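Left out: one protein chain. Kept in place: all the others.
What follows is subunit A.
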Amino acid sequence: MSNAFTVAALISAGRHPVSGAPRACRGDAVAMALGRRMAGDGLRVVHAGAAEEPSLQDYLALGAGTIEALPLDSSGDAVATLAAHLKNVDIILTGSNAESGAGSGLLPYALARALARPVAGNVLDARVQKTAGEGWDVEIRQFLPKGQRRRIGCALPLVIAVHPRAPVQLKYAYARRLSGRIERFPETPTDTCVAQPVWTVETASRRPIRLKARETKSGHARMQAAVVAEAKGGIVAFEGSTVDKAQVMLNYLREHRLVDF
C-alpha cells in the first residue's frame, strides 16, 4: 500500500505498576498497533528520549520495526522536540497516558497546540479514506462511557490519542526484538516554546479506611427495609464491663468478617 499520507506513533518508556520493570507502555503499544493497521509498513515509530531506554526493546518485539529516538535537550521538553520532528506527519498517534513521569495525558493536546492541529481523544479505531477531492480524511470511532461510541470524521493533519482499550491484539515476538533497529537522531535545537504546566508535588496522605459490613440480606429483606419503616438493627451495649463490651464489638466484627482471628 503506497500511502499518500504519513502516520507516526509516539511511544514512551513504560513501567509495570507492580514491579516497576521497564516495559512497553500499554496505551502506547495499542496506539502503535492501531497505526500499523492504518499505515502498514509506512508507520513511523518515534520515541522522545534516550535510545538506551530498556523499554524500547519491548516495542521492537511488538513490531515497531525501526524506532526513531530523539534525544531531549536540556529543557527536557518532549513536546517541542516532537513538534519540530513531526511537523510534516499527517497523523500522529499517541497513547492516552504515559506510565512513567507525570503521566498527565496532556502530551497529545500540547503537541496538537504546538502544531496547530485538531486532536481526537479516546479513539478506538481510525480509518483513512479518500475524500471526493484528492485529499484524505479520517473516520474515527471514539470511546464514550457506558458502552456508547461516537463516529466522527476529521480532515488531515491531526493528532489522535488512542484509548487503551482499542480493539487491537498485541503480539510479542522475540525475533522481531532482535531484528528491529533503534535509529538515533541528533539533538535538534527547538525554538517553539510550549508553556509547561506548573506542578506541585506532595506526598499522598494516608487516611484510615472505614470498614463496612457487607450487605448479606436477601432480596426480600432489602425490599422490606425499603418499604417498611423500622428502626435500624444493632446492639447498644450499656451493660457489663469493658471486656464484655469489647467482646460485643469483636463478635460484631467477626460476624461480618471484618477481622480474621
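Heads up, the rule we're going with is that a contact is a pair of C-beta atoms (placed from the backbone, for glycine too) under 8 Å apart; a residue touches a chain by one contact, two chains touch by 3 or more; residues count from 1.
Everything that follows uses one rule, which is that contacts and distances are computed from a predicted model.
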*Given the options "Cytochrome c oxidase subunit 1", "Fe-S oxidoreductase", "Branched-chain amino acid ABC transporter permease" or "Fe-S cluster assembly protein SufB", which would UniProt use as the protein name of the unshown chain?*
"Fe-S oxidoreductase"
*asked:* For subunit A, which positions touch the chain that isn't shown here?
replied: 16, 18-19, 21, 23, 58, 61-63, 170-178
